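Every protein chain except one is present and positioned as in the full complex.
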């Protein structure tokens, strides 16, 4: 960027596809939206699984067992689960790394308006980014709580149902989960719509559907998850 | 009438490059006869192009494609912002896609006649021939012209034409054409053939051994004075309508580039020919900084009227049909609301002079769309003019779908400019002038949608073909800042800047500019008279003297200083203004955009005097008194007749 004489020739893109995608802002967004969609896919299934708590302890625990034996004998015990875990881990790492890089790029040396009047768009970027941080912390807590059982006070290996009830019997368990789920709801409300644009499927007509659809999916996922702690709190599940 | 004391009569000037023979063959003959530059040599030849409007942008891009080393200049922060961007209406081309009887010859004929027989036949014919290629070129570049449902280009008819030959892109034709040229220019910048200098203003021409060899420019950001050399210099710096202060031109439009060249010996032709556009938004107060044009295309569907009675102050809706005077339809039944600009403007002035004007100060006439809305439906009117209506509402706060628009004439285009020959070369070898900056092909009056055509014809097709004939003799001697002529040019620039800063008086630059504009509009505007012009010359001289005594330019020359930029431009406008008045004074006939009160028919129409004035007035800078060189105009193909649009 020269102030007076512009003779610079812009560089031509000549990188291999994955590297080029990773390097460009649009490419990073594509990675974020694909990983986001993978996580959404997981969460829909996860939510559907969680809903089984309402069918009773036995059904839920056998579902957890089924998860671990799925695909046997082609896959070893917990094989499917581990495949999924790897996929999820890759997704979440790629998602977070992209998010952090894009955020740093967006705020680095970014001169700010001095009016102090927040612009509407600032709100969306703020909720996406802070929501992401909340989700990150939550996922760590959640795994320590219900998968490794490290922080769960009444943990009992092999009884996911009991562990789950134990979590939501504590006040902080409810607070942490419900707060995280609200953050998730917000994240998805914008995220799903944004992913459609990032992947280039948004058009004027389709966006009339995408906007409300994103809100709906976000709502269904959030409500579906929140139902569990509410169920425990109200004694429907115990 | 030979010598009225305001000027000196010099030798006649002749266009040496003009080819003869049948008019339709002249352009191809000239192209064939012109010397060619060996492709390998083109890389060694450099060309400076001042201006990135339609003319300069297209020329720079094309010269770059041909392989010349081009150095391009504009005063804006980007070449895309040149004033051409503001053109709304459209661009003419003799494509005859409508099968309505158009042809190259008809466009040629209309332009010569529209220019009131004060243009060169050869040039105009070439313009009409080339017009066809322009549309092809622009479409290939992706210019989004309006299209029909079948996917083919749409056209409309435009002021003064009875055929539908105007191509358009909604109300943004100039923008789209300019972006096409700008993109071609940027492509060459990326390819390394063009070096772009934005935010640079040309302040002096460098002439060495009688040839134009470079320019002195000021870097508007740092204030640095900067010399650039080349084998030829092309000026494409636009028109000088801003001498009137209030005009439809962009605020930065100026005469500096061409005036500096004029002072170095280039002839300035027909400076008094100014076009006053009939459809502008009227002035709302003293604070007004510029006037906004409403596209002339509005006259296709809008009807112009004023109340029949003077002093009728009723709201337009309360004035019954019978008490309205659709004066253009009444006086000019054949053309009605579509009469050429000069006629429509003067008619508006006349009705306002009779006290029948509307709006603040009685300086306005109605342009009414209610009939069009009834006939075509609001949706159709909106599709055609929606953005213009919006613009009007934004500026005036009135809704044209409900109340008629108010319009008034405003200075819009300057037909005059540096004198050039058929090759678009000025009398200074190596100095080429294109677009609105030259005295062009429009004679005393330009038809609507023809400036864009001329700018692109010059830039894309004419200049790149003719400049080779000159450059074939190059490259010329290498210059350095140590050369005495260069040093002189640089010093004249720095001296002037120092002088402007040193005055440190008590009046702002704008206050002088505004006052100068008043004088020009009053005495050298829509109607000129001997008495008024003589008075104006006196007033201009006094004001100019006062300017150099009382102007206040804050800051220094070594910084971004917008007051200094304006001061330099206004200083040149003063000198130009005087020459415009002298030119207007000496031309005691009425023709096109120049209406002399003393020369009119019994019913108030312009009266030409072909016996005495069938020439181009090319002025040489003479210090005290300008020197007039006449170029005789001969009409072999279109016989001069008194224009009649009745």
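Should a chain be cited, it is by its letter among A and B, assigned in written order, with residues numbered from 1 in that chain.
In this section, a contact is a pair of C-beta atoms (placed from the backbone, for glycine too) under 8 Å apart; a residue touches a chain by one contact, two chains touch by 3 or more.
Keep this in mind: contacts and distances are computed from a predicted model.
**Q** As a check of understanding, state which of "Oligopeptide/dipeptide ABC transporter ATP-binding protein", "3-isopropylmalate dehydratase large subunit", "tRNA threonylcarbamoyladenosine biosynthesis protein TsaB" or "Succinate dehydrogenase / fumarate reductase iron-sulfur subunit" is the UniProt name of the chain not shown.
**A** "Succinate dehydrogenase / fumarate reductase iron-sulfur subunit"
**Q** With the full complex in mind, choose from B:29, B:43, B:147 or B:330 the residue touching the hidden chain.
**A** Among B:29, B:43, B:147 or B:330, only B:147 touches the chain that is not shown.
**Q** Given the contact definition stated above, which residue among B:29, B:43, B:251 or B:314 touches the chain not shown here?
**A** Spelled out, the listed residue whose C-beta touches the missing chain is B:251.
**Q** Which is it among B:13, B:119 or B:135 that touches the chain not included here?
**A** Within the whole complex, the residue contacting the unshown chain is B:135.
**Q** Among the options B:100, B:354 or B:506, which residue touches the chain absent from this view?
**A** B:506
**Q** Applying the definition given at the start, please give the residues of chain B touching the unseen chain.
**A** Residues 58, 61-62, 65, 76-81, 83, 85-86, 95, 97, 133, 135-142, 144, 146-153, 169-170, 172, 175-176, 179, 182-184, 186-187, 189-190, 196, 198, 221, 250-252, 284-285, 287-290, 292-293, 390-391, 394-395, 397, 460-461, 464, 506, 508, 510-511, 552, 554-555, 559-560, 562-563 of chain B touch the chain absent from view.
**Q** For review purposes, identify every residue of chain A that touches the missing chain, sorted by number.
**A** Within chain A, the residues touching the omitted chain are 1-3, 6, 8-13, 16-17, 20-21, 23-30, 102, 105-106, 108-115, 117, 119-122, 124-125, 128, 190, 193-194, 196-204, 207.
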